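Of the protein chains in this complex, all but one are displayed in their positions.
Chain naming follows the written order as A, B and C, and within any one chain the residues start at number 1.
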Amino acid sequence: MNFGSDNTGPVAPQVMEAIVRANSGYASAYGEDDIMDTVVEQVRDVFEAPDAAVYLVATGSSANSIALATHCSPWQRIFCHPLAHVEQDECGAPEFFTGGAKLTLVEGDSGKIAPGALQTAVGSIPTDDVHVVQHGPLAITQTTEAGTVYTLDHIRSLTKIAKAHGMPTFMDGARFTNALVSLDVSAAEMTWKSGIDVVSFGGTKNGLMGVEAVVMFNPDRAWEFELRRKRGGHLFSKHRFLSAQMNAYLTDDLWLQLATKANSAAASLADAIASVPHTSQRFAVDANMMFPTWSRGQHKQLFDAGANYSIQPAGETLTGPGNELVSGRLVTNWATTEAEIGQFVDVLAGR
Amino acid sequence: MNFGSDNTGPVAPQVMEAIVRANSGYASAYGEDDIMDTVVEQVRDVFEAPDAAVYLVATGSSANSIALATHCSPWQRIFCHPLAHVEQDECGAPEFFTGGAKLTLVEGDSGKIAPGALQTAVGSIPTDDVHVVQHGPLAITQTTEAGTVYTLDHIRSLTKIAKAHGMPTFMDGARFTNALVSLDVSAAEMTWKSGIDVVSFGGTKNGLMGVEAVVMFNPDRAWEFELRRKRGGHLFSKHRFLSAQMNAYLTDDLWLQLATKANSAAASLADAIASVPHTSQRFAVDANMMFPTWSRGQHKQLFDAGANYSIQPAGETLTGPGNELVSGRLVTNWATTEAEIGQFVDVLAGR
Amino acid sequence: MNFGSDNTGPVAPQVMEAIVRANSGYASAYGEDDIMDTVVEQVRDVFEAPDAAVYLVATGSSANSIALATHCSPWQRIFCHPLAHVEQDECGAPEFFTGGAKLTLVEGDSGKIAPGALQTAVGSIPTDDVHVVQHGPLAITQTTEAGTVYTLDHIRSLTKIAKAHGMPTFMDGARFTNALVSLDVSAAEMTWKSGIDVVSFGGTKNGLMGVEAVVMFNPDRAWEFELRRKRGGHLFSKHRFLSAQMNAYLTDDLWLQLATKANSAAASLADAIASVPHTSQRFAVDANMMFPTWSRGQHKQLFDAGANYSIQPAGETLTGPGNELVSGRLVTNWATTEAEIGQFVDVLAGR
Partner (left out) sequence: MNFGSDNTGPVAPQVMEAIVRANSGYASAYGEDDIMDTVVEQVRDVFEAPDAAVYLVATGSSANSIALATHCSPWQRIFCHPLAHVEQDECGAPEFFTGGAKLTLVEGDSGKIAPGALQTAVGSIPTDDVHVVQHGPLAITQTTEAGTVYTLDHIRSLTKIAKAHGMPTFMDGARFTNALVSLDVSAAEMTWKSGIDVVSFGGTKNGLMGVEAVVMFNPDRAWEFELRRKRGGHLFSKHRFLSAQMNAYLTDDLWLQLATKANSAAASLADAIASVPHTSQRFAVDANMMFPTWSRGQHKQLFDAGANYSIQPAGETLTGPGNELVSGRLVTNWATTEAEIGQFVDVLAGR
């Protein structure tokens, strides 16, 4: 009954096999391996972007931060949602990599930036005033940190505002594929066809050991990205083992299959939860993450039974009255089983 | 005939098996995995340092830079050899992670800082002058970038100078174990017993997929290191796969066996080269790397025959006279075979 | 009729005379001048802080940023009001000097941080979570950017929260003396006796040419401050001319007299405005700055008559309907005359 994070689950067997297979003899280091040549073509195909610059790093924070830094001067500001991973969960990595840019928080329901709020935030900053931190990139997360998924129209309404102000647009796609299969659209549609300039195309949360691709549809800053990656200590010598993961991920639609499994498990879990009286969901369950609410006593029973997930807010210790409502965060992944879901909901329901 | 780098070689089978074995079910993310608990104890045992802070990262540049930044204010200077990896090969990662510290280059033969030169360099900088960049850490590389190995006495003569000026001492141990087996001393003797405060204990060049441990014998700055690692994007979510590598590395003396193999291969290669007339070595071959010299024509023959190694200096293109002497850099690793060595030297000797 | 800013006004004659007087022969550079020795004693006397570290810089942004950086690690966050100068008006100088710290905005009426909001903001950040930007300094502005003045009780309620979380406390005192005379308290009472650790004691807006003192009641980080000041290019060679200004400022209560004049002028102006029908003030007029509201048409008349002040928000162009209400920002200074005030209000009133 582990719903702690898609980070705690196992690597998909096809990926592990590819890693083992890559361990044969010698391979050029630092991204010059042959597998990477294939990966670049695979990623370009997936995104229908034959000129895109494609790079691999091993962590989501580095993918996001180096991508943002490549598109944000130190005296600029990144517009993001208050719940954004770059704001909440990276210990200031974007500030570090950009050399001190500011993150300006733009509100919106369900973890999504509201277009009106973005318009206000962007519009309130004069463009010719040396005293203020300047316009920089728009950063949106797809799947959002609330487990919801932006529609294409929503993305376009945001990128349109950014473009009108000359701002680059970045998508944190740590759960990119979960959103993609949820929307049933193409990677191109969810990115550059919707006005996105650069994307962190996540794999780690979807069955890889630790690989995220950064895809820049305009390759003008490719060399700068490479320098920033190296300077940040994120260029791997035995890079072939990153390449092998992404290669397997994009072979035979594995990436889509894994995300589909995770999303299906979430839907199944959400349905089962909904069948338990006095439970609710804080947000729509669009992908593989949910924030359900039930009583503190039920949380205690679940933890006593060995369930693994987090409760919110940070600091909640389950010491209060048992009948008060408390929210949790549950994440499914490709390896989540129906048995786990059944067991979990049985405990929740007191069965 | 691949002597390009110990970075281009394969992962040791025991390590790959450990990675595969670790891929079972769920594990806590971000260094909270059970394997890491074991690794911390293993590293402390190896270094006879029960209080040491121990962390894993995936690249040498990040290990060096985060360790240095944790011991160097932005207005301080790092004393290192002109050939040091931190100076030559990290695209300014130490400057980036420290927030703009200066690297002051201290000369010495064979890639080793000369104690006299260090004394002069350190002594020439006043300690109470706000106009000058201040004293910061001493950084030495063991095995050096010249493929040589510092004696313990040499290390102690350097760390003594540093300590006299209140400077922390750092060892870049990307090829730590190659030096260790070369000297036939203990890890404790080569580090804290010789005045070293913090070490990058490298694994990637010695048969791991991508793991370096940072060991701080004084754990006072452990939390700062953790924050810097996270902020640098170097804290892995699926950290168990880093732990598994280091766990296997330190089990049944695998680390020592791998380095012994690499060093033996280097000795064998050096001997074979020495048997070819008109060849020489620029530096002593103490570990698993050498810089031999022979004619440009011989280099051409070797490359034509498929040999893989680098020539020096950068920019040398083999277009000059065939009888002129040109140096190369050859690195062996645990997987280097006698057959490769024989084949290589046959070509070199024109046999 | 210039109410644009206390930055646009003249230097007090006593200060200019002191500058001229200092221009005699040679003086040691970089803060080693004799006048500075006197200034240190004067500042310590004023603040009743015999051990305080005292430094001069020439701009408010540098005073604030270097003081904050000396008390804030790159991975920490500064808690400040959304209107704070450090957030709004320094083009990210705090982010630059700290090496990428985050500014976390804490709401409150009238430009003042609400204690409850601070408690919530501080309390919601776990202290042992490596993923989040850590607790750093509390920064409050006295006089606030809304022209209001914190009571001592209010300051103490904020610093108490900060202290309970081990956070250093900083006061941006660009209009320090205007607040001091408004409250009629001592400099010690408004700072360290109310829990403030470090203050930017501003002079430029109160009749100096360009000098702010940074006063650190705990001198432990004095040397770090000196290094940061030098490294930031803010250590003046001909420092005697900074010293001379501060020396004159603190002689014969000049600083108090100048602020009293500015505040009196503001009170007089506010009274006169209040006598004009259909005008209002957005905030209490506690010191020398106010944000009055009247019709767009009246603003036009004032500008046509040569009045100098700013309207809000940024981007307001006076092209809309003449009868709509629009706010302005007016600042008085020591040189503001009753004649100017009278002329201004005559135009406002259509007389």
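One rule holds for everything that comes next: contacts are C-beta pairs under 8 Å (C-beta built on N, C-alpha and C of every residue); 3 or more make two chains touch, one makes a residue touch a chain.
These numbers come from a predicted model, not from an experiment.
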Candidates A:Glu212, A:Glu226 or A:Asp286 - the one touching the absent chain: A:Glu226
Listed residues C:Arg44, C:His131, C:Lys230 or C:Arg282, member touching the removed chain: C:Lys230
Contact partner of the left-out chain, one of B:Met1, B:Ile66, B:Cys91 or B:Leu330: B:Cys91
Contact with the hidden chain (one of A:Cys91, A:Leu118, A:Leu235 or A:Val326): A:Leu235
Contact footprint on chain C, counting only the chain that is left out: 2, 4-5, 7-11, 16, 19-20, 23-30, 57-63, 65-66, 90-93, 96-97, 204-205, 209-210, 227, 230-238, 241, 308
Contacts of chain A with the absent chain, listed as residue ranges: 30, 73-75, 99, 130-131, 134, 224, 226-231, 235
Missing-chain contacts mapped onto chain B: 74-75, 88-92, 95-96, 98-103, 123-126, 129-134, 313-315
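By our rule, only the chains that are shown with their structure count from here on.
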Fitting chain B to chain C on CA atoms, where both chains share a sequence, rotation angle to nearest 5 degrees: 180
Farthest chain (mean CA position) relative to chain C: B
Gap in Å, rounded to a whole number, between the CA centres of chain C and chain B: 51
Inter-chain centre distance, chain A versus chain C - centres from mean C-alpha coordinates, in Å: 42
Chain A, residues touching no fewer than two other chains: 90-92, 96
